[in-house]
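The other protein chains are all here in position, but one chain of the complex has been omitted.
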Amino acid sequence: MWQLIVGELNYAMQEFVRSFARFLPRLLAMLIIALLGWLVAYILKIILRGILRIAKFDRLADNAGTTQLLSNLALPTSSELLSRVLFWLVWLGFILLGVQVLGIVGLQEHISRFFLYLPRFFVALFIVFFGLVAASFFSRATLLAAVNADFPSPRLLATSVRTVIIIFAVSMAFEQLGLGERTIIVAFAIAFGALMLGLALAFGLGGRDLAKQFLESRFTKERQEQKQDELSPL
Amino acid sequence: MILTQDPLWYKDAIIYQVHVRTFRDSNGDGIGDFRGLAEKLDYLQELGITALWLMPFFPSPLRDDGYDISDYRSVHPSYGTLDDFKSFLTAAHERGIRVIVEMVLNHTSDQHPWFQESRSSRDNPRRDWYVWSDTDDRYHGVRIIFLDTETSNWARDPISNSYYWHRFFSHQPDLNYDNPAVREEMWSVMQFWLEIGVDGFRLDAVPYLVEREGTSCENLPETHAVLKELRSKLDQHFPGKMLLAEANQWPADLRPYFANGDEFHMAFHFPLMPRMFMGVKLEDRKPIIDILQQTPAIPDSSQWCLFLRNHDELTLEMVTDIERDYMYDSYAGEKAMRLNLGIRRRLAPLLDNDRRRVELMTGMLMSLPGTPIIYYGDEIGMGDNIHLGDRNGVRTPMQWDGGWNAGFSSADPESLYSPLILDPVYGYPAVNVYSQKRAGHSLLAWMERIIKTRKSNQVFGRGSIEFLHPANYRVLAYVRQLKTETVLVVNNLSSSAQAVELDLRRYKGNILVEMFGRNIFPRVGDLPYLLTMGPYQFFWFRLRRI
Partner (left out) sequence: MSVGEVDVLVGVPTYNNAKTIGQTVQAIRVGLLKYFPRERAVIVNADGGSKDTTREVVAAASINDLQRSSDLYSLRTLPCISTVYANSPATEVALRTTLAAAELLRAKACAIVSPESTNIAPDWIEHLLRPVYRDDFDLITPVYRRHKFDGLLLRNLIYPMTRALYAKRIREPYAVEFAFSGRFCSHLLEMQIWDQEAGGIGTEMRMSVTAIAGGFRLYQSFLGTKPHLDRTSADLVTAMRQTVGTLFWSLEPNFQYWSAKHETEAVPTSGSECDLSVEPIRVNRKRLYELFRSGVAELEPVLKSILSAQTLADVQTIAKLPEDNFKYPHELWVKTAYEFAASYYKSVISRDHIIQALAPLYRGKVFTFLMENRDASANDVEANVEALCVTFERLKPYLLDLWNARE
């Protein structure tokens, strides 16, 4: 009886060693791939950093206001961040490739879905980034125009323009990522609609007199100013 | 050949202006004469001209080139005798060439017997034949014509201790036309020549015949009355003879000289001539059209006389100051070229000896409404000598060939009445009739052709004129019309090639036949008619409906 157990154990041991021996090259392969991946990712990171520096990406990021945002979050600068993200993604990609070599079933599906998901992720990132750039450009334009035309509370106008554009961009990004699309859309629609309705009510009903006064004062003030100003600053 | 008997012969005439002294010397005394002129009538007939205008050849002290006359019924001995003249006249008529002589009515030489008598004393019967005054302030403010030499219109006569009136040189006292005796005598002089057979008179200096206080003493009604009287006598006794007026006036002031066809037959159009030169220099047709549009219509029997140059200076009296300055600067750069208010140069030197320009100007001369006059020598492109005094620079001997004295005379060159032109460009070895006769491309040959073409169609002498106004103002275009004959003349006044579009809608359907080569140009359609022209080129087109 004891001999049977030993014999079984022996057999199991041999099986294990055999399958391990079969598994080992794959493991080694995977490790080599991972190592290679690390090297490639590192090189790519350096290259990307270099490219971004030449393209003065940082300045664009400054315009977008991302630099400030990132420093607030105690993150490194945009180009540095981007390079690092690239590094990790590339290395992760290589690792996953290696894992695929291991041949563990079930994992492969997840891995391919991960790779399919990547483009949308980049698009969303793209949208947010350019949304930020646009927001800062238009908010500045509004600020300048309002100041030069002597509108009341220009900063408020500028900030609201920036907010609206950012919200818009973020919503689009989420839609791209597919995270709670419908929720976002509905929420955005409701907020926007409410804003418009509110403005309409304000000017049409409740703020009727105020609106009238505002408009009147705007136009008559200008005329008064014109009469007083015989001189133009030109 | 027999002369045409058309009373309006002068409308189709081509007149050649010549001084007998300059043309040909037959007796070797260095001065041209009538026998010599008669020798050259064949040449003139070949040229194609139909009338000769002779500069004054009456006896004269020659202080004004013959315009100071001392005997009205004879021929200056240098030029021959009266019989020489008569044979010449007959020979001319045989070749179909009419002869127009100068009649200086306004004044005589102070060597004329009449003046000698008139000045001798205040009681002399001929005293009143001239205009005398005790003071020189009568007719105050009247302009002086020979500005370069005279300072006043009055000259003091020491013999009778009074002043006599002279609009020209002081040795040319004015006759007094208020005196009927003067008028009688002048008519009888004209009658003398008409009976010999002369075909017409160029009446010199006619605006100045009569003077009246408080006027400009020019173009007065009394003057016109005198002239009308002469004309009526002429028509009565010598029909078919012609009177040509020399009156340097604005066209509007010239009009009265035609009256209702009962005064002069023809008059020189003085103001047009400088404007033709201006137009070519400015490369702009405006001056030419302006003056022609300001020219009044004249009676049907009357005719303008057109000329490019003559024996006098190119007068700039009838232009504005701006125009005069421009003409001086463009055409008379050297002071020596200017005289009185004009430019004393010949045609070819004025146009820089540019053959194309000479042709263009001649073409305009031949196609504008009027009778053209060719100044002797211009048909071969003779040059001038501005260093000879007064206007003698344009009165040098005719250049017949490249030999002894240019074939003008067999005399010693030093004894000629005037030096010959000698420079390599215009001198007689280069410019002469003989060489040009031998060359088919010469200016002379061209002249003969254009005269022939002009004579081929009466529309030039007798037709109406209507100007076209193409947008390209460097092109002068007009249409001549006589009954059914229509001729389109297009001149490029510019030194560069031009394209011009003419509005010929009225002549739609006509084809254009170019008159020199008789080639057919495209038919006139609805679109503006496009012509492209080389520098200084001109076209004469007959419009025909086929």
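By letter and in written order, the chains are A and B; residue numbering begins at 1 in each of them.
The rule is simple: a contact is a pair of C-beta atoms (placed from the backbone, for glycine too) under 8 Å apart; a residue touches a chain by one contact, two chains touch by 3 or more.
In this text the structure is predicted, and so the values were computed from the model without any measurement.
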Which displayed chains the unshown chain touches: A, B
Touching the absent chain when the full complex is considered, from A:33, A:48, A:124 or A:143: A:143
Hidden partner chain, touching residue among B:200, B:287 or B:342: B:287
Sole contact to the chain not displayed, among B:76, B:454, B:474 or B:542: B:474
Touch residues of chain A, complete complex, unshown partner: 63, 137, 140-141, 143-148, 150, 154-155, 225-226, 228-234
Residues belonging to chain B that touch the chain removed from view: 278, 282, 284-287, 289-290, 293, 320, 322-323, 326, 467, 469-474, 494, 496, 498, 500
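In the analysis below, only the chains that are shown with their structure count from here on.
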Rounded Å distance, chain A centre to chain B centre (Cα mean): 101
